[in-house]
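What you see is the complex with one protein chain gone and the rest in place.
Up next, chain A:
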Amino acid sequence: MLRRAPRRTSRIGRGRQTAVAYALLAPSLVGVLGFLLAPGVIVLVLSLFDWKLLSTPEFVGLANYQKLFTDSDVWHSLLVTVYYVVICVPGTTILSLLLALLVDRKLRGMKYFRALLVIPWMATPVALGLVWSWIFDPGRGALNQFLGVFGIDGPAWLSSPVLAMPSVAAVHIWQFAGYNMLFFLAGLQNIPRSLREASSLDGASPVAHFFTITLPLLRPTMLFVLITNVIGSFQAFDTIFVMTEGGPGDSTEVATYLIYDEAFRKFDFGYASTISVLLFAVVLIATISQFVYFERRTTYEVSG
């Protein structure tokens, strides 16, 4: 990927080309190094300090981490986050794959169906959270009114500690299933015609064909979809902020919400940074393990 560009430097001096290059790069150097890379490093430093609002920062070594390991709020919020991820990622992935199989046909009007399914992806998450709060409203909301038509007395979705999290996660799935469908669709359309039709001639059932031929060939798309969704859902904040504010109790208090709360409501920047580092580590481990898993599976396939 990083092949060197062909050297065509004889006509103009190398120095001049370097100067031009860095002039073109200058704004993004400030943006990427200054506002992305540097904060990523500074957060590590901050996590070693005791720094509350108006107090002078004081170096405390690993004290914040010691507190972290015994802080049940932190572990609870990490569990809540994992619960959210565990509902959202398989839900979104399976639904989007099924949708992709459905729209991967040449039927009249198909491009409009595809477009309609993608629309939720663009919706402003905060607005969407409010719209779904209204749908989930226990008294007059659309969901319970609809259930009422069948004589079912719907529950208070968002104020039940048991139902709040699945309800919030359902909104995530609703928003991103159509969007991820596009990636699976592109993956399906990259599969050569010959392979698509080969085993239907062998008389294999469509289901067997899907699991033996289609799914293994979709592996690169699968990895992309899983990784982007895992990273995205670990950072969920906007919809939860407006739908439940972490409640009821702390049943939907995901890690980002806890970080926001510690940093910008309690103004404990040091400790909030420590929780950020923990979240970063968890996301990184989740991402790397997916890469390793898929790498292994693929080599296995090739050698076996």
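Everything below uses one rule, namely that contacts are C-beta pairs under 8 Å (C-beta built on N, C-alpha and C of every residue); 3 or more make two chains touch, one makes a residue touch a chain; residues count from 1.
We adopt the following convention: contacts and distances are computed from a predicted model.
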- Chain not displayed: protein name in its UniProt record ("Cytochrome c-type biogenesis protein CcmE", "Carbohydrate ABC transporter permease", "Biotin synthase" or "Pyruvate dehydrogenase E1 component subunit alpha"): "Carbohydrate ABC transporter permease"
- Have a look at A:A63, A:V82 or A:V131 and name the one touching the chain we're not showing. A:V131
- Query: Of the residues A:L62, A:I152 or A:A186, which one touches the chain left out of the display?
  - Reply: A:A186
- Item | Full-complex contact with the absent chain, from A:K111, A:K266 or A:R297 | A:K111
- Note on the structure: Note that chain A touches the chain not displayed via residues 2, 4-9, 14, 17-18, 20-22, 24-25, 27-28, 30-33, 35-40, 42-43, 46, 99, 102-103, 105, 107, 111, 113-128, 130-135, 137, 140-142, 145-146, 174, 178-179, 182-183, 185-187, 221, 224-225, 231, 234-235, 237-238, 241-242, 256, 259-260, 263-264, 269, 272-273, 276-277, 279-280, 283-284, 287
